[in-house]
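Only one protein chain is missing from this complex, and each of the others stays in its spot.
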Amino acid sequence: MPDLSFVFAQSLSGLTAAMFLFLIASGLSLIFGVLRVLNFAHGTFYMLGAYAAYQIVLWLGTGPASFWIAALGAALAVALLGGLVERFLFQRLYGKEELYQLLFTYALVLILGDVAKLIWGTQQKSLSRPPGLSGAVSLLGATIPYYNLFIILLGPAIALGFWFALQRTRAGRLIRAAALDRETLGALGVNVNALYTGVFVLASFLGGLGGALITPMRAIVPGMDTDVIVEAFVVVVIGGLGSFWGTFLGALIYGQVLSFGILFFPRFSIFSIFALMAAVLIIRPWGLLGRPLR
Amino acid sequence: MSVRRIPWVALVFVAALFVPTLGSRYYTFLANDVLIWALFATSLNLLVGYTGLVSFGHAAYFGIGAYTTGILMKKAGVSFLLAFPAGGLLAALFALVFGFFCVRLTRIYFAMLTLAFAQIVWAVCFKWNEVTGGEQGMPEIPYPDFGWVDRLAAFVPVLGGYRTAEQFYFVTLILVAACLLILRRIVGSPFGRMLATIRENPERAEFIGVNVRRYELAAFVLAGAFAGLAGGLFGIFNRGVFPDFAYWTKSSEVLIMTLLGGMGSFWGPAVGAAALIWLNQQIVSYTEYWPLVLGTILVVLLFVFPGGIAGAVTLLLRRSRPGVARA
Partner (left out) sequence: MTRLLTLLVAALLALPVAAEAQKPIKVGMPIPLSGPAALFGEPASKGAQMYVDELNAKGGVLGRKIELTIRDSKADANEAVRVARELILKENVDFLVGTLTSAEGPAVSVVAKENKIVFIAPIPKTDQLTAADKLHPYVFRVAANTTMEGRSAAEIVAKWPVTKIATIAFDYAYGQDVTKAFVEHIKKIKPSVEIVDQQWPKLGEQDYNPFINAMMAKKPEAVVSSIWGGFFVTFSKQAKALGMFDAVKYNFIGLGEAGSPETTKSMGADYPVGIWGNSYDAFYWDESSPAHRDYTARISKYLKDEYPSSWAIQGYIGMQFLAEAIKKANAADSEKVSKALLGLTVDTPAGKLTIREKDHQANRGQLYGKTVKEAKYPFAIMKPVTYVDPTKFMD
């Protein structure tokens, strides 16, 4: 019979995974909500964030703050890249069919993936946890690493910060308006193109940040872009494409399913993502908190 | 003599008949590959180009067809004559079940569900060691029995003297040609025209009393069936069936072929298949960075030639025709 400390440890693992996914998926959700396009390249921005963080740490050396500077620097670099891609390439596809926009993001995956391979090669890279957060605490008989706790707290912090920004600031209101009715917004004189660029930059920042922050917990390898994009999709679909809190909820659910799923269906974790995605799309396609989009 | 009047398709078919005699073993190999992918891509275009449904999981049916034909021929010793249509049939069945759920959705949701089903098919093939050989797949699928050809060659000498791989190439050529002709009839029929109507404006079609979902499901099943047939051929051609036949990268490859060739034309995807395969094997001899090249080609296509090769050719022909008003 599973004892309390085991259940507690398992649910915290689920929470950590969930918060990472939320960080990454929130950018995906934002782009879909406002630009109405599923950005396949979001996983690539995540990967570039990881590689960039590694590179910056390499330049700065191992000081107490170098990880945090690297994480921020990486996120900003990826945000810049996202902005440039959107402004000079993606914008030209806005009038065209959705399929073209989707395929363009896929082309980015191909191109940027190979660029990363050109720069950093195929050997795995690894970053250590930052000095301040390298220990662990013992709670209810389970060992909880400090870094995991940091991520668990960061997730809701970002969610709340976001929510506040969307509800209370002007930019936030514009974003929400654009998600509802972009034509009217344009007619009202708002520079919708600049808004779109801004949204893309913000989403890329989040993706890059997610990649940078995950480096203490995972190896940086080629192929990490395609791994994460599918998981991010599932999270967004469960929660509801375009719904912000939906993504948060979707991440929470997915994290726990992963954690406890291996206890009930030990050798079927290969199915879990897609079975879950299929189930949600069949039963309730607009997700838990999304708007029925026909 | 207008370019359009030339019976291009018939010419290509006749030329294809001579590849084994005039070309090397390698060209037979390449031509065989192109034929199968041409069928696969054309089947996808029934969904994408003609019905306006973008599927990200078409490789599922390709894989199901390949595994069905492969398992029947290798493990049950069933003859190719039965195993080949069985592949198409089983793929159609799965397309019916999966498609039923998929056509209830639209656009990105539709695409994502097709992807989810395809990945589930992949996962089953990957894990079911006993039946599908698991992640190692089933290497060594037997060729169809060509004994009858050799016996016939005694009377009809032109049939003799071919290697097994070449004999299979002819079989592929004839079967693919037949399938493509059937597909051509389908898209030209009232059914096909109805699909185009649905693609243009599903709501309007609904308004005039068309059961959109039923038509979409029919298209889905037909596309799946022909993809399954292509898969059955590919398993034999490839000398083995592997789980990644159903993986999303295969779906993306065939989608790119369809786009490259031109979704708006019937023969576009076939041209796209030939172009992509040729391009791939040219590029990989020089560099390992094929994804970079492919991605760049895709970007160029999307921004400059959204109609693909067929679209570009049509544009060229229109411009060169005298007396036609420049659009």
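Letters A and B name the chains as they come in the text, with residue numbers starting at 1 for each one.
Convention: a contact is a pair of C-beta atoms (placed from the backbone, for glycine too) under 8 Å apart; a residue touches a chain by one contact, two chains touch by 3 or more.
Just so you know, these numbers come straight off a predicted model, no measurement behind them.
In the complete complex, the residue from A:G49, A:P130 or A:P145 that touches the missing chain is A:P145.
Per the touch definition above, the residue from B:T21, B:S79 or B:Q136 contacting the chain not shown is B:Q136.
If you put the hidden chain back, the residue from A:L60, A:V115 or A:A136 that touches it is A:A136.
Although one chain is not drawn, its touching partners on chain A can still be listed: residues 2-3, 6, 9-10, 13-14, 16-17, 117, 122-126, 128-129, 136, 142-143, 145, 147-148, 216-224, 227-228, 258-263, 266-267, 269-270. For chain B, the residues touching the chain absent from view are 24-26, 29, 126-127, 134-137, 139-140, 238-240, 242, 244-245, 281, 284, 288, 290-291.
In the analysis below, only the chains that are shown with their structure count from here on.
For the pair chain A and chain B, the distance between C-alpha centroids works out to 35 Å.
Remark: chain A residues 38, 89, 92-93, 96, 98-100, 102-104, 106-111, 113-115, 117-118, 230, 233, 237, 241, 267-268, 270-271, 273-275, 277-278, 281-282, 285, 293-294 touch chain B in the complex. On chain B, the positions that touch chain A within their shared complex are 48, 54, 101, 104-109, 111-113, 115-117, 119-120, 123, 126-127, 252, 255-256, 259, 289, 291-292, 294-296, 298-299, 302-303, 306.
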